[in-house]
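In this view, the complex is presented without one of its protein chains, the others remaining in place.
What follows is chain A.
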Amino acid sequence: MPLLGTDMKIREYIESGVLESYVLGAASDEEVQELMQLKKQYPEIQDALFELETDLERVAQYMAITPPPGIFTKIEDEINSLKYREETVPKLKRRDAGKSKFDRTPGSQFIEVESESSHMRVHKAWKWIFIAVFALSKIFLIGFIYYYLTNRQAQDQIQDLKIQLKQYRTVK
C-alpha cells in the first residue's frame, strides 16, 4: 500500500497533475490503482478530487445543449431493441456454436429463414407445414396431369366413336 507520509508529500502528489489526469480518464492503470488506495487513506486527496470533478461538471454545464424532445423515447426504443437482441439472438448463437447454420438440435423451437440483411425467425411447426404444403402440391400436380391425360384420351375415344357411328349410319 503506498504511503505518502508527510503533508508535504501529499501536497506534492496533489500538485503532480495525476488527479487531473484521473478525472479526465487519462491516467495509466497503475496511477489509477495508486490513487484509489491513496484516496481512502488521505482525505485531502479525496477533497482535491471532488473539487476537480466539480470543475469538470461546471465546464460541461456551461457547454450544455438542451436535447430536442423525443430523444428519451429514442433511447428507450434503443434500450428495448438491445434487450430483445440480448434475450433472443445470443441464446440462438450459444446453441448454434460450433454447428452449421442449418444444423438444428432436436430440442430447438425455431428454424431460421435467411433474408437479405437480417434474420426472420419462425416457429418450428412451420417446417412441417411447409413440407406438407410442398407434398400436397406435388400430389395435386400429378393428379392434375393424370386427369388431363385420361380426359384427353376419353375425348379422343368419343370422337372416334362418333366418326364410327356416322360411318355406320351412312353405310346403313
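The rule is simple: a contact is a pair of C-beta atoms (placed from the backbone, for glycine too) under 8 Å apart; a residue touches a chain by one contact, two chains touch by 3 or more; residues count from 1.
Keep in mind that, in the parts below, contacts and distances are computed from a predicted model.
**Student:** Can you work out the missing subunit's protein name as recorded in UniProt? Choose among "Cytochrome-c peroxidase", "ABC transporter permease subunit", "Cell division protein FtsX" or "Sigma-70 family RNA polymerase sigma factor".
**Tutor:** The UniProt record for the chain left out of view names it "Sigma-70 family RNA polymerase sigma factor".
**Student:** Out of A:Ser16, A:Thr88 or A:Ser137, which residue would touch the omitted chain in the full complex?
**Tutor:** Of all options in A:Ser16, A:Thr88 or A:Ser137, contact with the hidden chain holds for A:Ser16.
**Student:** Considering the whole complex, which of A:Met8, A:Val59 or A:Val171 touches the chain not shown?
**Tutor:** Touches the omitted chain: A:Val59.
**Student:** Contacts of chain A with the missing chain: which residues?
**Tutor:** Within chain A, the residues touching the omitted chain are 15-18, 20-21, 23-28, 36, 50-68, 71-72, 74-75, 78-79, 82.
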